[in-house]
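Below: one structure, written as structure tokens.
The complex appears here minus one protein chain, its other protein chains still in place.
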Amino acid sequence: MATTPLPPAVIANAVARALAEDVGPGDLSLAAVPADQPVAAEMVARAEGVLCGRAFADEVFAQLGGAELGWRATEGEPLAPDQILATLEGPAAVLLTGERTALNFLQTLSGTATATTALVEAVRGTGVRIVDTRKTLPGLRAAQKYAVRVGGGHNHRHGLFDGVLLKENHLAWAGGLEAAVAAAREGVPHTARIQVEVEDLDQYRAALATGVDAVLLDNFSLADLSRAIDERPAGVFLEASGNIGPTNVREVAATGVDAISSGALTRDLASLDLSLRYR
Amino acid sequence: MATTPLPPAVIANAVARALAEDVGPGDLSLAAVPADQPVAAEMVARAEGVLCGRAFADEVFAQLGGAELGWRATEGEPLAPDQILATLEGPAAVLLTGERTALNFLQTLSGTATATTALVEAVRGTGVRIVDTRKTLPGLRAAQKYAVRVGGGHNHRHGLFDGVLLKENHLAWAGGLEAAVAAAREGVPHTARIQVEVEDLDQYRAALATGVDAVLLDNFSLADLSRAIDERPAGVFLEASGNIGPTNVREVAATGVDAISSGALTRDLASLDLSLRYR
Amino acid sequence: MATTPLPPAVIANAVARALAEDVGPGDLSLAAVPADQPVAAEMVARAEGVLCGRAFADEVFAQLGGAELGWRATEGEPLAPDQILATLEGPAAVLLTGERTALNFLQTLSGTATATTALVEAVRGTGVRIVDTRKTLPGLRAAQKYAVRVGGGHNHRHGLFDGVLLKENHLAWAGGLEAAVAAAREGVPHTARIQVEVEDLDQYRAALATGVDAVLLDNFSLADLSRAIDERPAGVFLEASGNIGPTNVREVAATGVDAISSGALTRDLASLDLSLRYR
Amino acid sequence: MATTPLPPAVIANAVARALAEDVGPGDLSLAAVPADQPVAAEMVARAEGVLCGRAFADEVFAQLGGAELGWRATEGEPLAPDQILATLEGPAAVLLTGERTALNFLQTLSGTATATTALVEAVRGTGVRIVDTRKTLPGLRAAQKYAVRVGGGHNHRHGLFDGVLLKENHLAWAGGLEAAVAAAREGVPHTARIQVEVEDLDQYRAALATGVDAVLLDNFSLADLSRAIDERPAGVFLEASGNIGPTNVREVAATGVDAISSGALTRDLASLDLSLRYR
Amino acid sequence: MATTPLPPAVIANAVARALAEDVGPGDLSLAAVPADQPVAAEMVARAEGVLCGRAFADEVFAQLGGAELGWRATEGEPLAPDQILATLEGPAAVLLTGERTALNFLQTLSGTATATTALVEAVRGTGVRIVDTRKTLPGLRAAQKYAVRVGGGHNHRHGLFDGVLLKENHLAWAGGLEAAVAAAREGVPHTARIQVEVEDLDQYRAALATGVDAVLLDNFSLADLSRAIDERPAGVFLEASGNIGPTNVREVAATGVDAISSGALTRDLASLDLSLRYR
Partner (left out) sequence: MATTPLPPAVIANAVARALAEDVGPGDLSLAAVPADQPVAAEMVARAEGVLCGRAFADEVFAQLGGAELGWRATEGEPLAPDQILATLEGPAAVLLTGERTALNFLQTLSGTATATTALVEAVRGTGVRIVDTRKTLPGLRAAQKYAVRVGGGHNHRHGLFDGVLLKENHLAWAGGLEAAVAAAREGVPHTARIQVEVEDLDQYRAALATGVDAVLLDNFSLADLSRAIDERPAGVFLEASGNIGPTNVREVAATGVDAISSGALTRDLASLDLSLRYR
């Protein structure tokens, strides 16, 4: 099955906002060019990476009045430097005004997809899923989480409304682990799993005793992760987190956890270098 | 003079959007905690960096019903690891629900301010200004450009509406450099300077001949930059760009350009590591 | 733990919309009264029911400039006819203009809470949870699902984004039950349970074989429900649905299902009769 | 003349809001089905009722990317159980994601139209108009009032801005009935009629003496309604209200009032049972 | 009774839009001044006129963070040149950034109020009401109609939704005058009067024959207006329109019409000259 797509309204709203902040009351440089002159361009990758964000670029030019985008690379395709991603044809004003906004979406989302793919490749064959977090760029969460999926990763909960992850402070204020899990189980939809974050094996065992559905093992050593795996009951989902990156992700995966989450995927960004080349 | 502040509406709208994507129809984990219980926490830096985004954090908690933030670090202050940035007091529900969104703003903007300061420090004493570009995270341009200012950098134009930068394609479609500059000069407000991007000394000289106000010297060698400086008439602003980062920025600055622009400042991101520690 | 509250923005946006449609460019009848004259009123229940929506009423008067609401009944409290719910004091214009909108929220949400409580009371002691569906009044889902919680019910997933319920057509187009469950398990966050809707025992058994987390038994006879209970593996959540209302809900609950869902709770509405009485 | 239609923007905004609350950042179950697979379905009535809301359903699928709706029933048509209302063809993702939202609009508005028609039929031949009130579902007023029209009913004022109905408290604070009517007459556009609500014949006679355009006779006995009719001057519009429903509406109509208003029409709701059947 | 006020949301939305277009991502000139320095200013009239728009100015400064406005003139007060309207105290940034937007609202609305008062004064004692039209500045209708009220004028319908004015083309397409009036009477709420626009006495008489509530006599000679008055039945409201301004309005009023409408009131604008003087 392909990556779950974003709803059209999510894309349209993100693009409208981005165009508003770049174009505002109008593109001054259009004073220098004949707005309706038909022009053509190619979008080119200038580095290796994974393409993500085609629908955002399509929407940018559509909102400006329309241009023809002929995509030559598919969403999620690994790109080579100098590879042509798309050809564009349209009025000069549409291409000039939309260029930067379209590239900003593509470079940002392709950057996240590329970083995700790096981790996914590093654990290939282990069956472990690479998952994202809520450490995202404000206003871009749906887009970034889509980029994680395009890059081969999996999403953790989208936000506070679609999943439960009980942390230290929830437990404390709820009157302890058992009370917190019971209250969450009672109070949230049966469609949501209850996950608890733990920081050592004792907490882990206590969490298992409450019958939680999933546990986040934060900053566990490899040895402790292995022990946690050994002790886990059937059906409990185990996620590891804490400074896991390209260099150590495979070791962690080898312990047998179900998922490894990485805040860096969506909190940091190395954009993919792309450019538009007019013909 | 202090950094030019962001208008309240820009901050409020950005925060409302970010809260909507994280909280949606409600924070499920509040099922486990007494919403009104008064709690306290400290926000802590976990790495060195420059603090940016206080007003966004204030707004997050205000929009959720209110909490007391006692800031112990000023906007733009260089932070040390483990430094306490702020104390928070308020109802458990407000702190728990707002924590991630507040941190996401702070870590993102502090990351950009920190990267800016690194470049600014590298050219300290040269009088050169470090400037940003339009390569930004979609939807976050005003916030990122504010972070550049907080980090000691300067802003280039905000978007297409408040400055003119004529590039290769504008020139071609306008019927050449001279025609493009003349048309821009005629068509845009007298409050905007006309800047032209050039890629070699010949183009540079041709640009100067049109009487432009500013020139962007893209990917010039150090030697060519120096030559450009030597040849510039009084009052023309020279900006250098093209793969200039911490390692070579001082060399470029030494040529005597007025500004050095860096797309990486706002296109890439190394977030500042921050956390909230409940007491 | 109390009912999970709605985020302030959800309430504020719903109220702003409702006021806009009632007040538009202005309340014509204010031509007849001195806008600033201080007046007082009491909100009274005219029938039995469960109070829900206090925060919406508070917000209505706040958005109009402010009035003092002294609540004498708590959210979720069972009301008797003629019971005074609140006293109001404020400028005539604020009370007159806001009255209908405030009552519309309260009567609608209290109606849903009341209907929910009727079902909840009918199964009291059985441990079965009464849950809502996505059959809601367009634009009011978060408010209605909150009313279900206030009435003692539980929420099913909020929408398509926070839970998975595979129905006949998903199964068909996915290439069968097994493929559908596998694809859903692979493609959705680990924080979401996978639920399948089945219409007979054969489908139920096939669903169990895929290892789903929950099953919706639609239009099962009491006998078949009992058989389903007998056969269920540990940890699988069973929900019954299909024309279950006050008269037969207890029989269904007695079969031992975990939850009973009712579309009528939020699809139909018998508003609670409330009025504002000026003093 | 056909029913006055709703403006496109009213429909588009209502649909955008409803889709946002159901689909949010994305339909998780699309992980299980091939999004682009062409599928077909039929929308079927499962009970008798009056069809209302076609344009909302059209808009739902349009906003999701487009599907072919072949309507086989007209707006306002009385439906029989099992009657096919429409055929749908389009990509699986569009139909699956939009189905519930489209049905929610249709079942809600058809429910209101159906209830209206019941009252309208009960007074057929009397020349009395059945009118709605401002007791509506927050955020859905324009849509509900449209459904009343489709059901053969008439609208009362839409809100506080397009008509004047002076009630007890307006009269009191204005300094009496005469002063209130005079102030309203003076202060509101000449395009609006002035209506006064009265609770007994004395008040009615006093209202007539002020030259009002219309009177709302609230909770009058049949005898008093008849007396009011007898005494009314030419051109004064008389509306009866107060617990008038299907069982007693014809008696009330027989008194000769011009209109009978019913809060229950839009305050309560018995949705029409509809379903989508995939082929 | 005082002028009917605008709802807070109407004012807040208009101000937010106006500030956004003036301030955008930030006031550049704040780079030159200490943002928090407390400053004081006086708002001064530089010409005669009628003050209108105080609440808009209040809202401007509130949305920017707050300033103290001490009003020394009341809404609707006739102003003399050099009269101080208000004193302002607040942070330099708030006053500097808000000044122009506040003045733009005040000068625009006071201009409309002033023009209205001129016509109102010209007919003083005749009992004729001066009314506005739908010829307004796009986006400012509610504000302009409020200014008409403040200036002593009356509002015609706000828009197409709160009144009926049948014109030549409605009549033609409806199948004639009689059919049009009957259809409108049947189709619109009983709270709205039906008005017909006529261009000569024959049309006027035909309109009266249909029992309309009001007639707009467009471009009638004074003689024809007088004849129309002579022939009108009790209770029919007569409005004159067509190039009626300060020089001829009293003559028209003398014919005995109920109202005189003027498109120029809201279609054209002579702003009131105001300024802010810092102390």
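Letters A, B, C, D and E mark the chains in the order given here, with residues in each chain numbered from 1 onward.
Convention: a residue touches a chain if its C-beta (ideal position, glycine included) is under 8 Å from a C-beta of that chain, and two chains touch if they have at least 3 such contacts.
On a predicted model such as this, the values are computed, not experimentally measured, just so you know.
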Exercise. Where does the absent chain make contact, in terms of the chains shown?
Worked result: A, B, C, D, E
Exercise. Which residue among B:62, B:172, B:192 or B:254 touches the omitted chain?
Worked result: B:192
Exercise. Which of E:6, E:52, E:67 or E:188 sits in contact with the chain that's absent?
Worked result: E:188
Problem set entry | Residue of E:65, E:159 or E:256 touching the missing chain in the full complex | E:159
Exercise. For subunit B, which residues reach the chain that was dropped from this view?
Worked result: 1, 4, 129, 131, 154-158, 161-165, 174, 183, 186-193, 195, 213-214, 235, 237, 239, 258-259
Exercise. Tell me, which residues in subunit E touch the chain that this view leaves out?
Worked result: 14-15, 17-18, 21-29, 31-34, 37, 39, 56, 92, 96-97, 100-101, 103-105, 107-108, 111, 134-143, 158-166, 168-170, 172-174, 179-181, 183-184, 186-189, 192, 267-271, 278
Seminar exercise, completed: On subunit A, the omitted chain is touched by residues 16, 19-20, 23-28, 30-35, 63-65, 93, 97
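By our rule, only the chains that are shown with their structure count from here on.
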Exercise. So which chains count as neighbours of both subunit B and subunit D?
Worked result: A, C, E
Problem set entry | From subunit D, the most remote chain by mean C-alpha position | B
For this session: Averaging the CA atoms per chain, pick out the one whose centre lands closest to the mean of every protein CA shown.
Result: C
For this session: On C-alpha atoms only, rotate subunit B onto subunit C and read off the angle in steps of 5 degrees.
Result: 120
Problem set entry | Approximate Å spacing (C-alpha centroids) for the pair subunit A, subunit D | 44
Problem set entry | Whole-Å separation of chain centres (CA-atom averages), subunit D against subunit E | 32
For this session: With chain centres taken as the means of their Cα atoms, state the distance from subunit A to subunit E in Å.
Result: 52
Seminar exercise, completed: By the touch definition above, subunit B meets two or more other chains at residues 21, 23-28, 31-34, 97, 141-142, 158
For this session: Using the contact definition from the top, classify how the chains connect: line, ring, star, complete or other.
Result: complete
